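Structure first, commentary second.
Shown here: the complex without one of its protein chains, the others still in place.
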Amino acid sequence: MATHTAAVFADSDYVVLPSGSCTAMLRHTYPRLLDSPELAERSYELAEFIVDVLKVIEIGRGLEGRQIAYHHGCHALRELGVEQQPVRLLESAGARVVPWEMDQECCGFGGLFSVKTPEVSVAMADRKLDTLPDVQTVVSADGGCLLQLEGRARRRRMPIRFRSLASTLWEARRGST
Amino acid sequence: MEVRSRDYRERARHIIEDTPDVREAVTAATITFVENRSKAFADLDAEALSRWAEQVKSHALTHLGDYLEEAEARLVERGVHVHWAETASDVHQIFKSIVRENDVQKVVKAKSMLSEELALNPFLESCGVEVFETDLGEYIIQLLGEPPSHIVGPSIHKSLEDTRVLFHERLGTPRDASPERLAAAARDLLRGQFLTADLGVSGGNFLVAETGSIALIENEGNIRLSTSVPRIHVALVGIEKVLPRWTDLPTFLQITSKSATGQPVGTFVSIIQGPGGAAGGEPDGPEEVHVVLVDNGRTRLLADPEVWEALRCVRCGACLNICPVYRQTGGHAYGYVYSGPIGAITNPGLVGLEETWPLPFASTACGACKDVCLVRIPIPDLLHVWRRRAVERGLTSPEEASVLRLWASAATRARLFGWAENLAALVPDWALRRLPMLREWTAGREPPRAAGQTFRERWDEGIE
Partner (left out) sequence: MSGDARARILGRVREANRDREPVSHPGPLPEAAEPPARFGDPSRADRVGAFEDRLRAAGGEVVRLVDEDEARQWLKEFASGFESASVCAGVPEAFQPAIPAAPPSGAMLGVSAAVGAAAQTGSLLLSSREGRRPQLLPPVHLVWVQAQDVRLTLEEALDTCRQDLPAVLALHSGPSKSADIGQILVTGVHGPGRIVAAIVGGGRER
């Protein structure tokens, strides 16, 4: 898969991934698999790319009045050091990113972990959901985290929306829901 | 202690589903530990400290032979009996001799995780010796007949209510006794044991090679008492506990205490050089001090180029406290002495991967443990090493490997992947509840809803 990916993006100046875990894979594991840091050096997570490379903070004001809880996926947070970029982008678009005590705790997805030790995985999702502040939307930059938290929230019939960071930033730009 | 790590998933399930109070208790306790640790390091350069500590421990380990010999020489000079033990059985034989030669009837024990590895208590009991755990948490679990649930706080999985019930049944305290009353009952009972025991057993937090000193950190005072009142003191020390210099000790005492409980230093620290009493020319203290240097799988870990760094561990418990996986169950799910992240990377080295292979998978590799490790053990990397080996040795399910290969072939073919995504929307409910992996997912969560269109298709149509 690494070889395939490298081939697909061989001619791109930048590879931008709307996913913390995928970016971490390209940046930390691919150099070893491909025996070259070349692809890693031009790969970025979405928020990281917008803020650190494009130097853009304000995308639009389309999130005015929105109360959002941001879930920091572990890969983006700890492996890439991407912490303030997504929050800044959301806030500069008018959203209030509400303080959430457990926002940096792992959601319990962990890839195959979610189906190999499902009871613990669900308990971890419950920890996150039980400590959520009063918001209507939870945003995260990682698809796996969203699957996990949304899957559990819907099973528990919790009236919360889960949106990817990319979709949310898209809304910010468009200025409407 | 028997190894039950292969049952991790079932043990975790049982704890979460059948005894939900444990999850509550462990969560509350670990959050408190994390907060206190955070405060303790707030004004310090934790990174500089942990880099220094990492280097001291790595230096000690890479020169371990020399330092063990130096420690032994210093200890022997002071009149300490130094024993070397490769296995639990060796330790048992050493104790058997000491017990016989001294007609030992009663032992008071301070907390020692190593003694759990060695199944010391059952052995002593089989020799007709009465054993009393004196650390309050250890005493509680001894009454319950349970193994410890956490490296620093063995009974964090037990609530006040649990202890009330237990002490009411076993010590006759009132059913609604206050914590102070419960503690007083334990103190009164154990005090008598300290004063009449023939032998005290302790572990060792650090063994300073330069001076032959055993350092022990605690808050209760039961270690001070166990190592001071009985006529004989035996310290069980894993060979990896070595610190090279006397000047290393003050910093390690402080950072270990801060990392474990957030204190500047543990309430009592015993820095032991040798016997007291007539043997040491002092008014009291043990006439005989024995140190047992224990291997029990540590040399195997040391020889392993990919995982030896796990031996730097100072047993502060910070990784357990921060681990979101550990927090859901406490230590009993892990099925062996060491639990949480450090358990996952150490147990396979100590007792073999065949017995412990689910442990490295009992993690989402979130990396929180690595952030707090005082000695910078790259825990997630070591988890991956053990995982890779488990797969290579055929310990994991062959199903998984097939599913992953299937995924890889679809994911490298864009059109095929697209069709598969659209087909996914058509998978019937019954299949979701029966197919492997899908059924594990849907037991507690709704399946993802397919959008009906791939991103590419939407893009081609014009996303605006």
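Labels for the chains are A and B, by order of writing; each one numbers its residues from 1.
The working rule: a residue touches a chain if its C-beta (ideal position, glycine included) is under 8 Å from a C-beta of that chain, and two chains touch if they have at least 3 such contacts.
Here the structure is a predicted model, which is why all the values come from computation and not from measurement.
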| item | value |
| --- | --- |
| Missing chain: touched chains present in the view | B |
| Candidate in contact with the missing chain, chosen from B:T227, B:S259 or B:T364 | B:T227 |
| Residue touching the undisplayed chain, where the options are B:S58, B:T396 or B:Q453 | B:S58 |
| Among B:Y8, B:F123 or B:W308, residue touching the chain not depicted | B:W308 |
| Hidden-chain contact residue, picked from the options B:G285, B:P324, B:G367 or B:P380 | B:G285 |
| Touching residues on chain B - with respect to the absent chain | 25, 28-29, 32, 43-45, 48-49, 51-52, 55-56, 58-59, 61-65, 68-69, 78, 83-86, 90, 93-94, 134-137, 140, 153-156, 158-163, 179-180, 182-184, 186-187, 190-191, 194-195, 211, 213, 219-222, 224-225, 227-229, 239, 244-247, 249-251, 253-254, 263-276, 280, 282-285, 293, 295, 299, 302-303, 305, 308 |
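Please note the rule applied: only the chains that are shown with their structure count from here on.
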| item | value |
| --- | --- |
| Chain A contact footprint on chain B (complex, rising order) | 8-9, 12-13, 16-17, 23, 27, 324-325, 327-329, 333, 361-368, 370-371, 400, 408, 411-412, 437, 440-441, 443-448 |
| Touching residues on chain A, where the partner in the complex is chain B | 1, 4, 74, 78-79, 105-106, 108-125, 127, 147-148, 150-152, 154-155 |
